[in-house]
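Missing here: one protein chain of the complex. Every other protein chain is in place.
Showing subunit A:
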Amino acid sequence: MANSTEPSSLLSHLYRADGSATFSQNGYTVIGAVNGPIEVQRRDELPEEAAVDVIVRPAAGVGGTRERHLESILQSTLRQIILIQNFPRTLIQITLQVTSTPENDTAGSKLVQASSNLAILPTLLQTAVLTLLSASMPLSMTLTSVLLALSTNGPHRNIVPNPSLTQFQSADSVHVLAFTSHGELLVAESEGKFTLEDWDEVYETGKTLFYNEQDAINDDAMQGVGLDEKKGDMMMFVKSILEQKVKNDLHWKD
């Protein structure tokens, strides 16, 4: 299966879950399901808000420390966008199952563990958001995220959004940024060797990608080498997918 940078998704295909979505991009495919607000265990219940529980299951083997790390990032992110104040003493349970990764596509029949945590994080975030939207879970805002790989040759920085597997492995550092629909940074995870100035430029690139969707496509706004409007694409993608879903749901009105 060729790694396509074009994202694709499927909404509400699991009929027993309150909301579900499958999302694939760059060779990563994740199936997400959400149930909630549902009954919570006494020990987990919070008096003023809903408890958010995220479970990440890898493509190969059982979940280990890496999955727990991803779950903790996702949990602290998602509880900021879900309106948990509306449902005190309940549980919102999100399950994310990774079904394919680019490493597994190239490894043949043997299932391979991923080498890095971060590569799959944007896909997980995007799947979780689409799942919540499919369930009509009240949210305060939507979220889009991007993976950026940074390689420095001397003074020149090369930032590649949505890198392929080889670009990812040859980069000096990789960064995951997630912006809300209001333009605020919500997730910033980085791995590798980089300076603070490097990170600043990565942030600017991410923000530019995001704002390219809000404003008209402007050549002056593009910096770096060979940038596409990947972030803008993501926001537009989410919008078009949801618009299609709403149109199908409300066909009875016509």
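Assorted remarks:
Note that in this section contacts are C-beta pairs under 8 Å (C-beta built on N, C-alpha and C of every residue); 3 or more make two chains touch, one makes a residue touch a chain; residues count from 1.
Note that contacts and distances are computed from a predicted model.
For the omitted chain of this complex, the UniProt record lists the protein as "Ribosomal RNA-processing protein 40", which is one of "Prefoldin subunit 3", "Phospholipid-transporting ATPase", "ATP synthase subunit a" or "Ribosomal RNA-processing protein 40".
Although one chain is not shown, part of subunit A still touches it, namely residues 17-19, 34-39, 83, 87, 133-142, 180-182, 238-239, 242-243, 245-246, 249-253.
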